[in-house]
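In what follows, a single structure is set out as structure tokens and then discussed.
A protein chain is absent from this complex, but the other protein chains hold their places.
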Amino acid sequence: MLWIELFLVIVMLLGAIMAVSHKDIINSVIALSLVSLITSILFFIMQAPDVALTEASVGAGLSTAIFVMAINKIRNRDRNNEKNS
Amino acid sequence: MKKILSLIVILTLIVAIWHFLPALSKNKAFKIGHFYIEHAIKDTGASNVVTSIVLNFRGFDTLGEVTVLFLASLGVGFLFSGNTKNYKPEIQPSLILRVSSRLLFPLFIMFGAYIFIHGHLTPGGGFQGGSIIASAVLFLYLGSKDKKLPGHFIEYLESLSGLGFIGIGFAGILASNIFLNNFMPKGIVYTLFSAGIIPVIYIIIGIKVGLELSKIVADLIKGEENV
Amino acid sequence: MVNINILPLYLILIPLTFAFLSLLFNKLSKALGVLAPVLNLLIIYKLSYIFFQSKASIIVNLGGWKPPFCINLVIAPLSLFLAFLISLIALASSIYSIGYIHDKLSYKYYSLFLLLITGATGSVLTGDIFNLFVFFEILCISSYILVAYEKNKDSYEAAIKYLVQGSLGSTLMLLGIAILYGLYGTLNMADLANHITGINSIYLKTALALLISGFGVEAAIFPLNTWLPDAHPAAPSSISAMLSGVAIKVGVYAIFRVVFTIFGHNTLFLPLLALGIFTLITGELSAYKQDNLKRLLAYSSTGQIGLIVIALSIGSNESITAGLYQILSHALAKSLLFLSAGYFLYKYKTLAISKLKGLGRSNILVFSSMIIAIFSLLGIPPMIGFYSKFSILMSLFSSPVPALYAIVISIILMTGVEAAYFLRLIGSMGTNDISYEQNISQKSTSDWLMIIPIITLAILIIIAGFYPHMIQTVLGNAADNLFYKNNYVFRVLGGY
Partner (left out) sequence: MFKMYIYFIASFGLFLIGLYAVLSKKNLIKVILGLSLMETGVNLFLISLGYVNGGTAPIFERALSPSKMVDPVPQALVLTSIVIGVSVTALALSLCVKLHEKTGTLDLTKIRSLKW
């Protein structure tokens, strides 16, 4: 069990570093979603099923969707601006 | 500049861990936690201790939390109030996505409702169920060609369910002079109809959170005004 | 008929319910916005009447459990005083907004405004540290949205700057609360205060630093106040008055509730004293250069917050009384000034002081109220501001402060700077030659709706100046409540 946790934590921290440092913002958001998902598993391991459920549905699911939608809007507008000019 | 910053960050990390490890490893007795564990099933009738804390012992926090989410949906709705166009995806969804989104939508809703109705027995509750409902709405959007949620109507429902939460708290005042008191009969533990007002509040919260998050999703996905 | 033990709860529930109602009944939103502060003032009147009869703070336990296990509201002189201040400024600003806010989404404005009141009142009344965090979030988030209310480039920039710094602050705050919970296993403020005997271990120091920096963002203390000069001018003027008169003060209250009550520190608190002096000096010096009227007022606000923080962090009974006095006088004067700045913006569509030249004479009522407020801020004798500044200086002399004369001299110098830019403002607005061509619209009722709150606040400033000793007594009670932690702990935990 210990090794699984260690592995998860290392992947999570790498994901966080990738989320912060990646050039493409969409990839950062996906990495953030990965971090949230692993956090949710850790919550489950730490006997907090309620929080794990919330983190999985809100943090990994909806929050990522909100990020992607906002980025999509911004990119669409950028593309339209380029087309117009 | 950036390198200095990251160096500072790493140094702080090391110092913090160095200092905090002994405190964490002491593994103190958690005082109020034990009280809640002891009293949850006896005094609230909910077998999920977290639910009994969220809705009964510290129910006022949850009222605030629901208000924060209400504020967010109000704010997002306010910021995008100029956008009135419907959602029109650039790439049309395929037939499979269209049909399956319609087929699965009621199942999603049912799953969300199941989670918030059983909040006092199993993990989960209003917030989790509500966010699942919101993802159902998102799914419906993704599988549709042209869609619009009735924004004003949702706002009405949101405020109504907010008032419902306060109303239940107020019923506690009428029944026993204590706000948010669990005045209803506790029922038999481990069954669906138990724990007094807890399932009622969780259903209200589930509906409210579902509406608010779906409204945020709908506002963010809506078409642009001036494009 | 009304039960005393639930009456304080209505202070929070009335604005919250009205916020929901104003979305349901859009037509009534203006009436609801005015009604909520009025009802709150009536409740506060009743509560203070009860309080002065029984001399005991009222503890409201929510959910039917005893204090360390439930959330409780503590109705003591300090929280009553701050709740009174919040409702008073809210009343003035809500009447003002009827004349000031005209767009068709105004029901959302009132809903947000009511939630702002809810957050402020809730964080003042609550006796539980996590509940304080939640109400603080309500206060902050509603002000983020209200700062962006004008929907132009500046307001979006200001709002997002405020949002990023504010939520950074609340994350730090949450970490501080987590450490406190990890150490003592409780969240009730009185129970925490009961456990903490002094700021001795590294964990407590870390937790205190995190909590101060978290609340310090909202309180606009020196390194964390870069959002303020953008956010306050960008908001609609009625909201600037609320933010400057109320929101910052709630932040200051939270900091000193943590320092004095929870951590039981009851002597000079040096770090905050130093930060307060920095806040004072940077605020006043940056205000001097401004040409934008609201920006000048915002910088002046940070300067005044510095003064309040200095007074409170000295940590003697008199100095806390003086600090609360300064909170009162600054809240009245600064919200008056923001409201009148909004009046000029509404009428002449400009805030540049150079363009407002000579316009004071044609709006004599507003202008004379502004002069009264400015004199009060500067501390000219008959106004309330004189007593607050005077008592801050007196309390400085009577307590063992290092580098006493440097502090006193810097306060006096900064008052000089303040006088310089405010007198420049008065001089430029009161001259005879009018450079900016006037296109005054005819006087309408909405004008009067804006003028009446301004004049009322001015009258309050003058009247309060006549009764310094009465206010001193009331605030002295409030200071005791903040200062003597054992009393507080006893009242809350009482029979437990």
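By written order: A, B and C. Residues from 1 in each chain.
The rule we apply is simple: a contact is a pair of C-beta atoms (placed from the backbone, for glycine too) under 8 Å apart; a residue touches a chain by one contact, two chains touch by 3 or more.
This is a predicted model, so every value here is computed, not measured.
Counting contacts over the entire complex, the absent chain touches A, B, C. Only one residue from C:153, C:349 or C:469 touches the chain missing from this view: C:153. The missing chain, though absent from the display, is touched by one residue of B:54, B:113, B:136 or B:168; that residue is B:54.
When the whole complex is considered, the residue among C:134, C:414 or C:429 that touches the unshown chain is C:134. Looking at chain C, the residues touching the absent chain are 130, 134, 137, 141, 144-145, 148, 151-154, 156-161, 163-165, 167-168, 170-171, 174-175, 177-178, 181-182, 185, 187, 226, 230. Contacts to the hidden chain, counted on chain B, fall at residues 1-2, 5-6, 9-10, 12-13, 16-17, 20-21, 24-25, 27, 30, 32-33, 36-38, 40-41, 47-50, 53-54, 58, 61-62, 64-65, 68-69, 71-72, 75-76, 79-80, 122-123, 127, 189-190, 209, 216, 219-220.
Annotation for chain A: contacts to the undisplayed chain at residues 2, 5-6, 9, 12-13, 16-17, 19-20, 25, 28-29, 32, 35-36, 39, 42-43, 46-51, 54-55, 58-59, 62-63, 66-67, 70-71, 73-74, 77, 81.
Here is the rule we go by: only the chains that are shown with their structure count from here on.
If each chain is drawn as a node and touching chains are joined, the picture is a simple open line.
Averaging C-alpha coordinates per chain places the centre of chain B 31 Å away from that of chain C.
The distance from the centre of chain A to the centre of chain C, with each centre set as the mean of the Cα atoms, comes to 38 Å.
Shared interface positions of chain B, i.e. residues touching 2 or more other chains, are not present.
Residue positions of chain C with contacts to 2 or more other chains are absent. On the chain B side of its complex with chain A, the touching residues are 48, 50-51, 115, 123-125, 127-128, 131-132, 134-135, 138, 213, 216-217, 220-221, 224, 227. Taken in their complex, chain A has these residues touching chain B: 48-54, 57-58, 61-62, 65-66, 69-70, 73, 76-77, 80. On the side of chain B, the complex with chain C involves touching residues 19-20, 23-24, 28-33, 35-36, 56-61, 63-65, 67-68, 70-72, 74-75, 77-79, 81, 155-156, 158-160, 162-163, 166, 170, 173, 176-182.
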